[in-house]
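Have a look at the structure that comes next, please.
Omission of a single protein chain aside, the complex is shown with its protein chains in their original locations.
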Amino acid sequence: MAKPLRVGLIGSRFMGKAHSNAWMSAGCFFELPRDIVMSTICARDRKATAQFAQRWGWTNWTADWRELMDDPAIDLVDVATPNHVHAEQAVAALEAGKHVACEKPLAATLADARQMRDAAAKAKRRGAMTFVWFNYRRCPAVAFAHQLVRKGRLGRIFHVRASYLQDWGGPSTPLLWRFDAKQAGSGAHGDLNAHIVDLARFLTGEEVVEVAGAIEHTFIKERPLPAGEGTLKGKGARRKGRSTVDDCVIFLARMGGGAVASFEATRLATGNQNRNRIEVNGEKGAFVFDFERMNELLWWDNTLPSAERGWSRIMCTNGGDHPYADAYWPPAHLLGYEHGFVSEAADIVKAVAGRKPVCPLPDFEDAYRTQVVLEAAIVSARERRPVAIKEIG
Amino acid sequence: MAKPLRVGLIGSRFMGKAHSNAWMSAGCFFELPRDIVMSTICARDRKATAQFAQRWGWTNWTADWRELMDDPAIDLVDVATPNHVHAEQAVAALEAGKHVACEKPLAATLADARQMRDAAAKAKRRGAMTFVWFNYRRCPAVAFAHQLVRKGRLGRIFHVRASYLQDWGGPSTPLLWRFDAKQAGSGAHGDLNAHIVDLARFLTGEEVVEVAGAIEHTFIKERPLPAGEGTLKGKGARRKGRSTVDDCVIFLARMGGGAVASFEATRLATGNQNRNRIEVNGEKGAFVFDFERMNELLWWDNTLPSAERGWSRIMCTNGGDHPYADAYWPPAHLLGYEHGFVSEAADIVKAVAGRKPVCPLPDFEDAYRTQVVLEAAIVSARERRPVAIKEIG
Amino acid sequence: MAKPLRVGLIGSRFMGKAHSNAWMSAGCFFELPRDIVMSTICARDRKATAQFAQRWGWTNWTADWRELMDDPAIDLVDVATPNHVHAEQAVAALEAGKHVACEKPLAATLADARQMRDAAAKAKRRGAMTFVWFNYRRCPAVAFAHQLVRKGRLGRIFHVRASYLQDWGGPSTPLLWRFDAKQAGSGAHGDLNAHIVDLARFLTGEEVVEVAGAIEHTFIKERPLPAGEGTLKGKGARRKGRSTVDDCVIFLARMGGGAVASFEATRLATGNQNRNRIEVNGEKGAFVFDFERMNELLWWDNTLPSAERGWSRIMCTNGGDHPYADAYWPPAHLLGYEHGFVSEAADIVKAVAGRKPVCPLPDFEDAYRTQVVLEAAIVSARERRPVAIKEIG
Partner (left out) sequence: MAKPLRVGLIGSRFMGKAHSNAWMSAGCFFELPRDIVMSTICARDRKATAQFAQRWGWTNWTADWRELMDDPAIDLVDVATPNHVHAEQAVAALEAGKHVACEKPLAATLADARQMRDAAAKAKRRGAMTFVWFNYRRCPAVAFAHQLVRKGRLGRIFHVRASYLQDWGGPSTPLLWRFDAKQAGSGAHGDLNAHIVDLARFLTGEEVVEVAGAIEHTFIKERPLPAGEGTLKGKGARRKGRSTVDDCVIFLARMGGGAVASFEATRLATGNQNRNRIEVNGEKGAFVFDFERMNELLWWDNTLPSAERGWSRIMCTNGGDHPYADAYWPPAHLLGYEHGFVSEAADIVKAVAGRKPVCPLPDFEDAYRTQVVLEAAIVSARERRPVAIKEIG
């Protein structure tokens, strides 16, 4: 019997919950080479963390993340904290000899990302592995599109059209940590463009080589302070604070293979709640993925007789046919958001055990390439000029 | 140069307008073997008819439909009047040696339909042709589906699921002629089920052989009288009158080839304005047509590799590929409702000139088969029992 | 601290997996009044059951379901076995003083269902509760539609149009237990119509009062025996066996409030993999739910200004707004098939603890009403006549 993989997780908010569920469920749905042990959860609020541990089945809890580094009973540290602490925690874990799985974006700044990439390269020589939670790669529809491209079904690629549109950032949304550049690094850009730059690179197998033009914009410059923080004594009125991040970043780019690409991330696209959409048009075929209908891939086979060409809505839920689908339910018994994390946890366990994951896992080096593109977009927007990727990193 | 085809039209309401447009446009869009001459329009209101004639380019007008029968300068009489006068007008025209194109349903009663079929058979021996305006057959998407079935692309047919849902018949809709059994024969049944029974027969190439069960229902038993008719003097309140037709008829049937079928027509399907929808599921393929997206055919090719099967949304607008499309605009420059009539007018001219229409044209015999199915459904609903089609006609 | 609820589960196939996941996850996502203890799993194959227990976290396992009945450490027995053993197992559990949660349909025969209903009534007086896993009620979109109806947003209901279309039952599908009337009771009918009859009753709050006509049909009369069972020695050819269940049952009905309804279940609707769809048209509003897009409700508000009426695609994923959504993820981070079970497990725990579930839970009496409708449809199909529901039960 193989040694189990013992996991320590830092973070218990949205991502802490998603990762806990992933570690809990991966071994149920997938036949894994090593059992998963949910060893220790770490978060700042002691009482809430103790409760969280009990609820999700973590054996231990702590409020001090450094304890995980020192614990010989932990094999992998999962970093699900705000972006500005990724570097410190991930590097410490790598130096402690742990494997590290880090939430995206890799870091809040390019300097942090570079440090993490370098630490990962060093640790790799000692056998430590790194992973980044670009969970959308593991939507069966996305992983299936990736296979189609690999098989040459698209032919020469002309266009990549990627956007991640949300609308929760209206003027009444309070000044959460995500609107603070110190904690978040950026706004929609790091949060959302990180995902679609990764998807574009993953799906086409091509690198972005130039950002040709960009706009970075903050529509809502002041926001109400969060409840409890901002009320003026005895007045009831909410004080306001300054948002220091972008609400949207949109940029044009060229891919290594000659395709023209566009990327847009925004929190003010009214009517789009979580529209992570990518369209790729090739000479022989094209596809559209839209996360709001994440079980479906729109596939256009340009080699069919012209009378029969159309956007085919493929329900990517057939075990045997579509990646990851056989682990879950029968055809068209839909999967949801969380399954991307469950499937990634399963692939991480496989990778650590020396097996091949179902589809390629991003490591720190890979995520660093995405971070460089994000940086190039910001430089392009601020310096109002095209920026070659190799200028940046 | 071939002799032109001289047309006389009876009716100037909704269908009078649709047919006038068809006769005006058919020769512009299509290369026709005979020119169309819009000879005479006939309707009851003299002043309005004179104006209508001028507007749509009819050379003459009259308020007496019998004048058309006596006019040697008319080759084809187009009957676009309420259902209860179809028989009298069509039979008179046939007896006068004219070709006849009649609006659907063929007639208000089965007795009328039978009389028309017999007159058509007799006239046919003298060279007169009959046509029925089942316009939906000539949506490119429908005609393309018809070709797919003919080529064996569906294989054995399991299911036919047809419905024509409208929602204009709510309680505030006044007591128009369509709610009067004497004029209309029936309500949603003759108006809407006529279309989908024709489509089912046309698309599958199979006849309905049994109605297994049916419901006929009138939800709104009393309706306000139309403006002008129903106002109580000095009161303003609207008087009500009794609706004598069905609001919906729904029935189950078996097709000659073994398929199980369902048909539903209703005017109270809130949210469905003109949803003429038919789905056919076969062993090798399936399709869905929905008139509210009339340019599209949803096609499922069950012979593709299972990983790539999906509902393919084919825009049936490619000249060369899709029937009728080459007469109009480039791909995805959409067609509308009226084009079914334009294309049918063109096919009628071809048929009269001895050419083959793009897809089969229904004659009175064909429309009579549809009428028999409608009658069987009513008998089934009223006698609360299955009804074999051969019992009826 | 409340006493935990200790669960014993019978069944480890598709439903055994879905229920295990539900019991595992319910307490993670929901704040529950009692902890869930996954006590004992029971299934026939000893080795596989031991593995299943370990994988999904069941403390004990057994191959003898009667052990669960005798175990005082089990509070609730969950029956996830083929239909023909529901009655024996559920009644035994009720007699042993357990709460019972049973998979749908309630039973394979009406006689079994009646026995279960009676046992449940008796046990209820002793405090035992019964539940049936009509999981689709707990799709947030369905539960939200239920609220709209309760609030009077549809007004008078005219039409219910329900269908559950699958396509896995083609001629090459082997003779699984689901095609054996002894084990399954029926084919598509009990499997699929059970769901949509429950949904129609749940969503409208009205009972079916008459089946007006029905067709029961078996398209594929012989099927290959399953691998291992049917190979002729030394030949390789697959032997065939007789299917003794329907492939489709379709029927027309009348609801207590005057609506006209149709129901269709089939396994041969090529292109429809799991299309559980219900449309309800009312005077003031209408909705469509389609499980293949389970996160969305199509809602037509007929009281809006007519220019602005349309089918509104509501993503039913907002915590605070849509039932169950607050337990899971942020808006438009989609839910999947399994969440219906997780939410039902949570509601069962609440109900057992005397709390109100988020939306009504079906008990044996409720599921018996559904079973009566299914029986009426079969009687109507076989005796070729309308059947009043009160004739049956």
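Order as written gives the chain letters A, B and C; numbering starts at 1 within each chain.
Keep in mind that, in the parts below, a residue touches a chain if its C-beta (ideal position, glycine included) is under 8 Å from a C-beta of that chain, and two chains touch if they have at least 3 such contacts.
Just so it is clear, the model here is predicted, and its values are computed rather than measured.
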(message) Need the list of shown chains touched by the one chain that isn't shown.
(response) A, B, C
(message) Looking at the full complex, which residue from B:Thr59, B:Gln273 or B:Thr303 touches the chain that isn't shown here?
(response) B:Gln273
(message) Among A:Thr204, A:Ser262 or A:Asn318, which one touches the chain that has been omitted from the display?
(response) A:Ser262
(request) Consider the whole complex, including the chain that is not shown, and state which of A:Phe202, A:Trp300, A:Trp329 or A:Phe364 touches that chain. (result) A:Trp300
(message) Using the document's definition of touch, tell me which of C:Trp299, C:Phe341 or C:Tyr368 contacts the absent chain.
(response) C:Trp299
(request) Extract the touching residues of subunit B with respect to the undisplayed chain. (result) 14, 18, 20-21, 24-25, 27-28, 55-57, 168, 273-275, 291-294, 315, 317, 328-339
(request) Touching the hidden chain in the full complex, which residues of subunit C are there? Just list them. (result) 144, 296-297, 299, 301, 305-315, 318, 320-322
(request) Touching the hidden chain in the full complex, which residues of subunit A are there? Just list them. (result) 158-159, 161, 163, 167, 170-171, 212-215, 217, 219, 248, 250-252, 254, 258, 260, 262, 264, 266, 268-272, 279, 281-283, 285-286, 288, 298, 300, 302, 309, 311, 380, 384-386
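One rule holds for everything that comes next: only the chains that are shown with their structure count from here on.
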(request) Work out the mean Cα position per chain and let me know which chain is farthest from subunit A. (result) B
(message) With centres defined from CA atoms, tell me which chain sits nearest the overall protein centre.
(response) C
(message) Nearest whole angstrom, what separates the Cα centre of subunit A from the Cα centre of subunit B?
(response) 54
(request) Quick one: report the Å distance separating subunit A from subunit C, using the average Cα coordinate of each chain. (result) 35
